[in-house]
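Of the protein chains in this complex, all but one are displayed in their positions.
Chains here go by letter, A and B, matching the order in which they are written, and residues are numbered from 1 within each.
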Amino acid sequence: MGVGYTFLEKLPLYEDGPGNGKWNLGQYVVARGSDLPLRDLEIEVLPAVDANERPKGIAEVTGIPVIAALVNAIFDATGHRFRALPVTQDTIKGVLK
Amino acid sequence: MTTLSLTINGRTYGPTDVRDELTMNDYLREYLGLTGTKFGCGAAQCLSCAVIIDNPDGTSYTSPTCIVPAANFNGKSIRTVEGHAKNGELSVLQKAFIEHFAFQCGYCTAGFLNEGQVLLERLEKKRVPRADLEKTIGEALDGHLCRCTGYVRYHEAVRDVILADPHRYLL
Partner (left out) sequence: MKSKRQITILLALTALQAMLISTHAASGAPADTLATPESFAEIADTAARSAALFTEAGKVLAHPRCVNCHPAGDRPRQGDVQRLHQPPVARGEDGFGLPAMRYQICHQTANFEPAGVPGNPAWHLAPHEMAWEGKTLAQICEQIKDPARNGGRSLEDIVHHVGGDPLVGWAWAPGGDRTPAPGTQALAGALLDAWVKTGSACPN
């Protein structure tokens, strides 16, 4: 869901957003299968730091490194650092000129 | 008020008088207690509420239930998630979902299961080339939202069921 947070999930404050009581998943757009590289995922599990290290939960980890990686990738591609989310197609177009 | 009679998972229900505004989702969950079908968004966006409608000509399709009046299902024959297992034996797709750990909270799973089942049955009737398989699965499942899994294992489960029996589903 990092992809949704980075590119799709726009949540304006107050009346422009869900504060007006009319929002649903049609306005709050979350990622679908077609938004994701389902066949190009590589998962690399790093070796434990210590042989005795116990497994830990990582919970909703997608909310952290995925977003950072995507925004860094955009910087790599466009030279622009975005500091607000989501970075929509329009915002990227806006800095490409 | 409309009188509703239909077949669900092979069993007839009704005639029942239902209000015109009653959604099919409420009818399944509140009137019949068939709570396997979920209410996700109520806005036709997520398809957690999807059931299978079986046409008389042998074709089937999934339909949302949250935005469709129950009255529109009069005379239809449908399958819900409760109807996939036969005599306690899980269907091939259900087993694949479990083996692939395809679901987490399970709220979208009934919808994915129904959609995957309809896809398998559609491919049996009209097989596709192997090269088109991932795109076909992607298009079939794209209507369904999942917040937990990122979709990967649902797609892999469906794909592996198809690849396990390629002559049945693929050209």
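Note that in this section a contact is a pair of C-beta atoms (placed from the backbone, for glycine too) under 8 Å apart; a residue touches a chain by one contact, two chains touch by 3 or more.
On a predicted model such as this, the values are computed, not experimentally measured, just so you know.
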item	value
Absent-chain contact - pick from B:Val81, B:Leu141 or B:Ile162	B:Leu141
Option from B:Gly36, B:Pro64 or B:Gly150 whose C-beta touches the chain left out	B:Pro64
Candidate in contact with the missing chain, chosen from B:Lys95, B:Arg122 or B:Arg147	B:Arg122
Contacts of subunit A with the absent chain, listed as residue ranges	25-27, 29, 32, 34
Positions on subunit B where the hidden chain makes contact	21, 23, 42-45, 47, 61-64, 66-69, 72, 115, 118-119, 122, 139-143
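In this text, only the chains that are shown with their structure count from here on.
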item	value
Distance from the mean Cα position of subunit B to that of subunit A, given in whole angstrom	29
Complex interface listing, subunit A residues touching subunit B	1, 24-26, 30, 32-34, 36, 38-39, 41, 62
Subunit A contact footprint on subunit B (complex, rising order)	41-43, 45-46, 134, 138, 141-142, 144-145, 147, 150-152, 154-155
